[in-house]
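Notes for the one structure printed next.
Of the protein chains in this complex, all but one are displayed in their positions.
So, subunit A:
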Amino acid sequence: MTKSEMDTSIITKGRYTYIHDVKKGPPEVIDVHHIVVARNGAGVVKFCACAFLFAVICFLILLLLQGKPVAKVLWSFTFAAFFLKQMLRKQVEKGSVIILPAFGVQLETIYRSGRTVRHFVPIGKILKPVLNECVTPVTCYWSLSLILRGEEELLLVFKELYPPVSMLVPIWKALCAAIDNNERPEMQSDCDTRRFTPKR
C-alpha cells in the first residue's frame, strides 16, 4: 500500500501510544486504531525481583518437605518459570480496533508471548459504543465498551489495557460514526460526539 493511500496519526502519553491508520483502498475506507503498550523498564526489574522472590519462597516451602535438595531447587525454579510464563501470557503488547464499514468491527489483542486473540462483532449487533468510568475500591479509570443488542453484559474493547481517555475518545467517535452510517441516513444521531473533547 502506498503512502498516499494511508493516513496515520500518532499520540503518545506515558506508556501508551495511539496509532490511527486509515486505509483508503477499494472497496471501502477501513479505519484502524491501535494502542501499543511500551515495555516498562522499571516493570521488568520489578517483575524479575518478584519471580526471584517467588522462587526463594517455593524453595523454603519445599525445604519443609523431606527429599533431595537438588530436586527441591529444580522444582522451585520450575514453579517460578511457570509463574513467569503465566504473567507473560497476561501482558498485552497491542490492542487494535479495525472498523470495516457496513460490515462490522474486529477487536484484536496481541500479547507479549506472541498470542493473538481476535473477536469480530457484526455492525448490526452493536447498539452503541460507550465510554464508562469504572470505579474500583482503589482507583477510577475510563473504559470503552460496546452495548450489544440482546446481550446483558457490555463488551470491553480493550480488556486488560487502561489507556488514557484522550486515546479512547477518537476510537469512540469513529465507532459512533460507523454505527450511525449503518443506520438509515434520516435518523437523528444519538451520539453527540461534539460535546466530548478532552484536554490533551
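In this text, a contact is a pair of C-beta atoms (placed from the backbone, for glycine too) under 8 Å apart; a residue touches a chain by one contact, two chains touch by 3 or more; residues count from 1.
As a working rule, contacts and distances are computed from a predicted model.
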Request  = For the chain that's not shown, choose its UniProt protein name out of "N-terminal acetyltransferase B complex catalytic subunit", "phosphatidylinositol N-acetylglucosaminyltransferase", "Autophagy protein 5" or "TFIID and SAGA subunit".
outcome  = "phosphatidylinositol N-acetylglucosaminyltransferase"
Task = Name, in rising order, the residues on subunit A that touch the hidden chain in the full complex.
result = 14, 132-140, 142, 164-166, 192, 194-199
